[in-house]
Structures are given as C-alpha cells and as structure tokens.
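Sharing a structure here in structure tokens format.
All protein chains of the complex are present and in place, except for one that has been dropped.
Each chain gets a letter, A and B, in the order it is written, and its residues are counted from 1.
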Amino acid sequence: MAPFLTIVLRDVRIAVRRLSEAANPLLFFIIVTTLFPLALSPSTDEIREVGTGVLWVSALLSSLLALEGLFRSDAEDGSLEQLMLSPVPLGVTVLGKIAAHWLITILPLIALVPILALSYSMPITALPTMFYALLLATPTLSVLVALGAALTVGLRRGGAIVGLLVLPLTAPLLIFGTRATDFALHDEPTAGPLYLLAALAALALALGPVAIAAALRVGIE
Amino acid sequence: MELRARELSVFRGERCLFEGLDFELRPQQLGLVVGANGSGKTTLLRVLAGLAAATSGRVTWRGSAPDSLPLEHRGEIAYRGHLDGLKRDLTVLENLRFHASIWGNATDFAAILQELALGAVANVRVRHLSAGQQRRTSLATLKLCAARLWILDEPTTNLDSDGRGRIIGWIRAHLAAGGTAVIATHQPDELKQSGTLLVEL
Partner (left out) sequence: MRLPRWFHLLGSPPFVYALAGKVAPWLGAVTCVLLAVGSYWGLVVAPPDRVQGEVYRVLFIHPQIAYVSVMAYVVMAVAASIGYVWRLKLAHAVATTAAPIGASFTACALATGSLWGRPTWGTYWQWTDPRIMSETLLLFLFLGYLALRAAFEDRDKADRVSAILAVVGVVDVPIIHYSVIWWNSLHQGPSIMKLDKPSIAPEMLTPFLIMVVAFTACFYWLLLNGLRGEIVERERDTRWIRQLVEGTRG
C-alpha cells in the first residue's frame, strides 16, 4: 500500500507543477462539447437527445488526450526502468500512475460534466446517474488508454496510433454509459448498465496492469 | 552471492554484439567492461540487470535470472545507466526521498548530499542543475539502497575530477564491504585493482 501511495503522491506532485499540461484535456473537453451544437444545429428538443452522446464521446477523447503520454516522461528520463527494477511490483506502479492521473485530469472532467449537461438541457434528475456512470467507466477507460500508452512507449511518435488501438476497445463502455444516462433521462431503471460498468471496471483493474506491465517490459528493452 | 553468465549471446536483428560470454563474479570482485562505442557494453549491462533479454545463454544472480528475481531480492541489484532516473520537476531532495521510500532505506540525506557537493542545491529542481550535478544526484541514490551488486554504465561521465574521485572511492568501499560491481568504462585503469575481471567486447 505504501509504495502505491508514494507513487501516486509523486505523480500528483509533478502534475501540480505542470498544471497547464493537466488543464489541456479539460479545455479540450469543453471546446469539443461546444463545437458539437455548432456542427449539428439541433433544435431545443434535439439538443437534449444528442447531449448524452456528445458528452460521452468528448469525455472519451479527452481521456485519450490526457493519458496517452502516461509513461513517456518516465521512459525518457529513466525513472521507469528504475521502478521496474525496484522491489515494487510493476503492476502496482502502473496502478499508482493511473490513479494519480485519474485524480488530476479525469476527476475534474467528471466534475465539469454536470455544468455542461445542463447546457445541453439535460434534466437535473439525470445528472447523478451520469455522474455514477462516469465514475464507473473512467477507471476502465484509463486502464485501456494506459495500455495503449504502454504498447507505444518505445516509439517516437507513438501517441498518434494510441487512439486507433484503444478506441475500438472502449465501445462497450460507451454503450453502457450512454444507455445508463439515457435511461435516467427517460425515468427508466438504470441499475443494469451501471452494474455492467462496475463489472468491466473490476475486470480491467484486475487484469489490465498485467498486460500493461508486460507491454512496458517489451517497450523498454 | 554470485553473478554468473553462461554462454551469453546477444544479437540485435542480424548483428552479433557478443556471443559465448562466460564469467563469474564473486563478492568483492569487480568486473570491468571495455570496448569501443557501439560494441555492446550498454546492452550487456542491461542484460545483466534484467532490463533486456539475451538471445541465448543465461545470467543468474544468486541462482535466479535477474528479470525474475523474487521481490525481496530485487533490492540487491542497483543499475545506473546513461539515463539519470530522476524526475526533472522534483527537487534533488524529493528525488532522493522518493528513491529511498521505494528501495527501502531511509538514511541521512544531508550527509550524502554533502559528500557529493550537492548540499547547496538540495532544494533545486533537477531541471535547473548542470549535467554534472544531475549525474551526481543520480549516483547519490546508490547509497540509499542496500544493493549488493552495482551495475554502472560509464558512471564517471560528466563528472569533474573531484566527483570522479568520490565515486571511485564509493565503488572501492562497496567492494571492500563485500559487494560486487560490473562497470562499463573507457578508463579501466582508474578502477582496476587486484582480482578485477576484464571483459573486452
């Protein structure tokens, strides 16, 4: 537990010192959700219907932006190899880094969603569900993007293909998350998709770090 | 507590870096790896540390391969390559504290920093240090773990004569205390002592 917290604190401290970098995905999120109405020109009724999808896709893309370089600086300055050689299991290190970056970039994004949802005329009654759905979906999302980051860690311009690698894998998250939100919008029971999101999160957090650690070991060679 | 290499060969693609390497290092013994640039010194050291895989052959430290050491033995190997392993946005002291908490040996940071003339920059972020200071900070971490095997890749680059002297002193002290070391260097004479194994690539 202690090494996990040490790593989380280290990464949070570094991110705080580079706050402008941490703010980028957040600003990206806001800009993209602003561009959609411009492009779609929805009527006042339509805007509520598209709100769910727009917010979820924007959140997905912003997470991609936030996490695709998760291992890059550690690989470049050699601290990743030191962590690999240390008595701390690489899976714990990976979870620590994912947790730190989730706290710094994803959590603020989730906090911002209710405001943007209101701008899309979504009723307040739907907001808690969207909040829970995002809280359950973003850990899995973070694990998947971290996997993409790990697979491309040795590459000079690896960031470019992380999206291609990872986004198809996130389809189930998008499906369950948007459906849960839509059910809430129409006063239908939301437990089903939320439980499924929780199950996926458990699966991802349990198995993801293994795959990510394996990918890092190959990439660092 | 031995480092053993048996029939070690490394090919990168079709290029043979070295093959059939066979040696054994006992406690208090120093192994020096020499060779021209690009001859495979760094690769050999990374294979010994467990960061890279050999094409064939085996490396063992205390009987297990270095990349599959049980967690409690991980702290026994300290590897310092060309990269410093320091976070540029953290201060010297913060880097040392992090390293100590990961590798499990909190000691007197002030004394270590003093020895390497880093006392004045203890609270400066690594990105503002000179190359020599960064190198010294990276080597300072050697004293923060209880490693028995030191694998160092050209440790004295970027160091002035003072710093070089310090590090050489540390290495000799480490060996005298029963440790083992494998060091890649362009100047084997400054480190050579009796019983040193010379590996020429």
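Quick note on the criterion: a residue touches a chain if its C-beta (ideal position, glycine included) is under 8 Å from a C-beta of that chain, and two chains touch if they have at least 3 such contacts.
What you see is a predicted model, and the numbers here were worked out from it, not measured in a lab.
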Selected residue (touches chain absent from view) among A:128, A:172 or A:189: A:172
Which residue of A:9, A:107, A:161 or A:198 touches the chain not shown here: A:161
Residues belonging to chain A that touch the chain removed from view: 147, 151-152, 154-155, 158, 161, 164-165, 167-169, 171-172, 175-176, 179, 196, 200, 207, 211, 214-215, 218-219, 221
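Everything that follows uses one rule, which is that only the chains that are shown with their structure count from here on.
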Touch list for chain B against partner chain A, complex: 46, 49-53, 67, 71-72, 74-75, 77, 79, 81-90, 94, 98-99, 101-104
Chain A - residues contacting chain B, complex: 2-3, 6-7, 10, 13-14, 17-18, 73, 76-79, 81-89, 217, 220-221
